[in-house]
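With one protein chain withheld, the remaining protein chains of the complex are depicted in position.
Moving on, here comes subunit A:
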Amino acid sequence: MATPPDTLDKVGAGLDALDVPVEAHKAPMWRRFLKTGVPPIIAFALLLGVWQGLWASALLPEFQLPAPLTVWNELVRSIGTGEAFSILWTSLHRAVFGFIAAVLIATPLGLLIAKVRVVRAAIGSLLTGLQSLPSVAWVPAAILWFGVTPSTIYFVVLMGSVPSIANGLVAGIDQIPPLLPRVGRALGAGRLASARHILLPAALPGYLAGLKQGWAFSWRSLMAAEIIATSPQLGTGLGQYLHNGSSLNDINMVIAAIFLILLVGIGIELMLFRPLERAVLRARGLTGAL
């Protein structure tokens, strides 16, 4: 009323100019590497140093604590003969297939639990309970049901990862601000359109956290299953390799196997989940943890 409109327009333009986000300039490549790449390398080097020192002090006999170099030689040998790749492939393809199957089962399951009250009341807490049950506990039963076959291994992997993924999705959906689906309804979204364009994307951070945990659970369940359920027809995976090392009293093999198991875990995290998570969180302005 009191202020003429063209003055207000100017004020508005001024506000906008002040409000336009300032682009943060990116640090150069080497500086970013210095910040994120160097600390883990130093930590690893320190760990190796402590190990070498312990070995040199000869507190433990050689068959319990080998020198880092002999473990390295065992790794180089198994890589050189191609054994490492076949072992990794056997385990990895089982884990990946198991994980994909788990995602396909857990996603509709999670949606059902999150959106249908009766289903949540019926099996919600069971699913949470299953998450805390170590999946190794399923190995004896699975062997009795399926024998020492791939089915046993896949069963154990599924029991390990399905609860995590489903629970992650449920948590993701529960944390959606109620205003967003309301806006969807006001904009004319039907149930299906709302699920696809609002619920699922809004639940994505929680779902992704569930996927990440589900992968970790499927990988460790697989290792447990492979260590316990060994038979020639199953081929040699990382778990069998580890088991063989223990049977042969070969500590080099055991540590090399543990190293490979860790390597896969870290590799998948760094190459798949970390970039995915970053992209999802950055798009929402949740950059605090990055």
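Going forward, contacts are C-beta pairs under 8 Å (C-beta built on N, C-alpha and C of every residue); 3 or more make two chains touch, one makes a residue touch a chain; residues count from 1.
Note that contacts and distances are computed from a predicted model.
You can't see one chain of this complex, but its UniProt record names it "ABC transporter ATP-binding protein", from the set "ABC transporter ATP-binding protein", "Carbon-phosphorus lyase complex subunit PhnI", "Iron-sulfur cluster assembly scaffold protein IscU" or "Cysteine desulfurase IscS".
The omitted chain makes contact with just one of the residues A:Lys35, A:His93, A:Arg117 or A:Arg182: A:Arg182.
Considering A:Leu127, A:Ile198 or A:Ala256, the position touching the chain not shown turns out to be A:Ile198 (whole complex).
Residue-level contact of subunit A with the missing chain is found at 1, 3, 5, 8-9, 11-13, 15-16, 19-21, 177, 179-180, 182-189, 193, 197-198, 201-202, 204, 280, 283-285.
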